[in-house]
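Structure first, commentary second.
Incomplete set of chains, arranged as in the complex.
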Amino acid sequence: MKTTTLLATASLLTAALSAAHAADREVGRSPWGADDQIGRLNLMTPTTRSAVLSRIVGGAVYDLSVEYFIGMPSWQAAGDPHYRIWMTHTPHGTVVDDPLGLGKTMNEHVSYTGAAISMYTHMGTHIDGLTHFGLDGRIWNGFSAEEHLGDRGWRVAGVETMPPIVARGVMIDVATAKGVAMLPDGYRVTRQDLIRGLERQQLELQTGDVVLIRTGRMRVYEDSTAYMDNPPGLSLDAARFLVEDNGAMIVGADNLSFEAFPSELDDDYVPLHTYMLAQQGAPIIELAWLEELARDGIHEFAFIAGPLKLRGADAAPLRPIAIPLE
Amino acid sequence: MKTTTLLATASLLTAALSAAHAADREVGRSPWGADDQIGRLNLMTPTTRSAVLSRIVGGAVYDLSVEYFIGMPSWQAAGDPHYRIWMTHTPHGTVVDDPLGLGKTMNEHVSYTGAAISMYTHMGTHIDGLTHFGLDGRIWNGFSAEEHLGDRGWRVAGVETMPPIVARGVMIDVATAKGVAMLPDGYRVTRQDLIRGLERQQLELQTGDVVLIRTGRMRVYEDSTAYMDNPPGLSLDAARFLVEDNGAMIVGADNLSFEAFPSELDDDYVPLHTYMLAQQGAPIIELAWLEELARDGIHEFAFIAGPLKLRGADAAPLRPIAIPLE
Amino acid sequence: MKTTTLLATASLLTAALSAAHAADREVGRSPWGADDQIGRLNLMTPTTRSAVLSRIVGGAVYDLSVEYFIGMPSWQAAGDPHYRIWMTHTPHGTVVDDPLGLGKTMNEHVSYTGAAISMYTHMGTHIDGLTHFGLDGRIWNGFSAEEHLGDRGWRVAGVETMPPIVARGVMIDVATAKGVAMLPDGYRVTRQDLIRGLERQQLELQTGDVVLIRTGRMRVYEDSTAYMDNPPGLSLDAARFLVEDNGAMIVGADNLSFEAFPSELDDDYVPLHTYMLAQQGAPIIELAWLEELARDGIHEFAFIAGPLKLRGADAAPLRPIAIPLE
């Protein structure tokens, strides 16, 4: 594998990690400058993208996203909107209502369907942006809610600032490595699990990777109660292994909400979120669909995705694809 | 350009076009079978994707999508929901409300932001699926609303059935070809405009292309009234040129709603939509952001995108990217 | 009690009941004419209203409605929207966003709060209109969904057609009559329960009454799971006793959803709804707050309420009050 092109960013990363580590339990300050709003997505450059894209081989494409439907899994502990879809226009309803004043003949001939949706931004396959969790009123790079958060979202670091993501993707199939279809409820993936998973797959991580952890939880995606109840997740140490020790740009998983509960820390109920987002400037992908990658044993790929550019939002849906590399 | 790999699908296409043409003003029957729900997206195969991906050169990536924000352009003639975003959790509000029962100290330390959205599915950069417009109660391939449309959308041919889109993209910069920054209000792009645009760009279309038409309308995107009022669009003849004569798989534009108004047909107020979606099985992309492509003179590229998989929906947002080809 | 003023309507009612009964398991045809859209609300006239209003004594007013809040009880089996409220404007957010372009000084001085809501129409204290349930595609008085139901609701018999409700109200406190604070889960109130309750209260029903049944369920209103899980409700025979045998105009209760489950009929999962709404033209009130009435032993009162006039809707919230009669 070509790693030389990434050396320049690696030294930059070292500085970043030191900075972030020095002030544990405070938000990270960006090595990319006081104005930086995208954190580790700065690791992407034309050079890193070219390095990945040039290794694409063949025309297989893997779809890493799930469907949105009424009844889909969603985190409901704090009363957020479920996913809802409804019809604003139907061929027959248009005939009855004639909302455009076109008359019955036209409405019977031209059959119009329209729909609308509402949802919490953290539903389906989505990415958590850097504003989602902070510490002590500040987010990554020190931006404060007091100054930057209005009624329509954050005026800095919203998901609309995220560039399209084109990077090397690595899927670590922890479930398969542990010989199970699905990790047990509440299981907390360890550093060792990841090391063994990578050894089994004969892969090494590189700075700038999008790392996706497979717990197998997607087996029960269509049963939202089963999917949501006490899911397996990552340990804080596992996250440190990926980001600080191995340079991951983004870490994701096939579960909701990335973490296992209860928290490992007394004073932080979502320590992986604050670690990743607020301290490391590293977005989190949740509800990634990894089943076909697992079935076909594809562990390394070009990862291509981009969140919907919801101005000011702390998360957004996206539809990632994986294209195998040579 | 390599076109040989596409010859197999071209003959299939000929059959498709004949079938569709035979029954003008009726919905098209799919040459891909009575069960087909995705129409011309069938033109994508591993071979066609490989043909495009193998021509990628370098690491430049163009973002073809716009931002979502309160006040963004939306079609309002029939009373559909505007885009709205609101905060369900803020660092300070969480301290006041304590929605998870964690206590003040925890809520002051762990700063939680969450947001929700609602919208008509035809907002921002999005793709119209085959259920959006039909004729006489039926959509592409003869599926009827009577049988297949429930209160949560279509049970066939919803946008969730669309595979990830990886294809050759061609941007025809009609505005630049005509020497203007933006086509005039209500201007209807002609077949000749497209021919001249392609000649200027020294490009030929191929079967399976995603063709994006630039009218320049995006210059006024942030001013939704200016953007929405009497936009330029395509003529029906221009659409026929692209789909029937040149094999386009998807056609898109930088305007809303693809068409120019008033309609060219007396008995159909959206003739391009019914032609493309219901008769040709060809999705439409609207509100594509083409400004950087135009600025840099990039007219041919790998087009990579995937709509959110909103089960049963007639349209969905997507965030396409363009990667230049050699 | 004065009953003479109601004699005129009683004979009309007899005709109505016969008509409705003749065609059991079909929707009722209105004795008030082929155009009638409000069913038994026709029993209200200036005379009946005057009869009730003239008996008001004193200035006590009882509030019969519950609060709306995130987490409130709602029927979720079919995926309807929960009640949600969110802030569209806050004093501080307005300073950050300046949505009206007024500048920081103005926004800091004039402190603006605005909120928005979304909800299923059958939430909180509400009234079910005659379109909510029909039989075989038709509602009360034979109106068909095919002809009258568009994408924005029914074009006939929507709740906006309901006049303000001013009538004699009678609360039958079944829980107290049976010596319990709350009827057991799944308990089905019988005709005998109602007869005994009325005897205990020394009250007789009159044509045109709004009858409210107290099960005591409101004791657990703030715990939505407890409130919703297998609630007590009415039997079909009890409903017949109230409407057909005693002339009730509206029947309500303090539970959701009026019925007990499972259904008493094999071919109808909500037989009380179809009986009341579709066959008798009698609206149903759900989630009525009757606790203070019970505490003070007030069983007869002027009932005054009006649903929000949601055009075309099948139900709407309302805030009824009860004023004791002499």
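Quick notes on this structure:
Which chain is which? They are A, B and C, in the order written, and residues in each are numbered from 1.
We adopt the following convention: contacts are C-beta pairs under 8 Å (C-beta built on N, C-alpha and C of every residue); 3 or more make two chains touch, one makes a residue touch a chain.
As the structure is a computational prediction, the values presented were derived from the model and not from experiment.
A single sequence accounts for all chains of the complex, and while 3 copies are shown, the assembly in the file contains 4.
We take it that only the chains that are shown with their structure count from here on.
A separation of 45 Å divides the Cα centre of chain A from that of chain C.
The centroid of the Cα atoms in chain B and the matching centroid in chain C are 46 Å apart.
Taking the mean of the C-alpha atoms as each chain's centre, chain A and chain B sit 24 Å apart. Counting only residues that touch two or more partner chains, chain A has 70, 79, 81, 87-90, 92, 99, 118, 149, 151-152. Those residues of chain A lying in contact with chain B across their complex are 45-51, 53-54, 56, 58-61, 63, 65-70, 77-81, 85-92, 99-100, 102, 105-106, 108-122, 124, 131-139, 145-146, 149, 151-154, 160, 163-164, 166, 267-270, 274, 278, 304, 306-315, 317-319, 321, 323.
If you check the complex, the residues on chain A that touch chain C are 70-71, 79, 81-82, 84, 87-90, 92-94, 96-97, 99, 118, 147-152, 155.
Contacts from chain B toward chain C in the complex involve residues 79, 84, 86-88, 92-93, 116, 118, 152.
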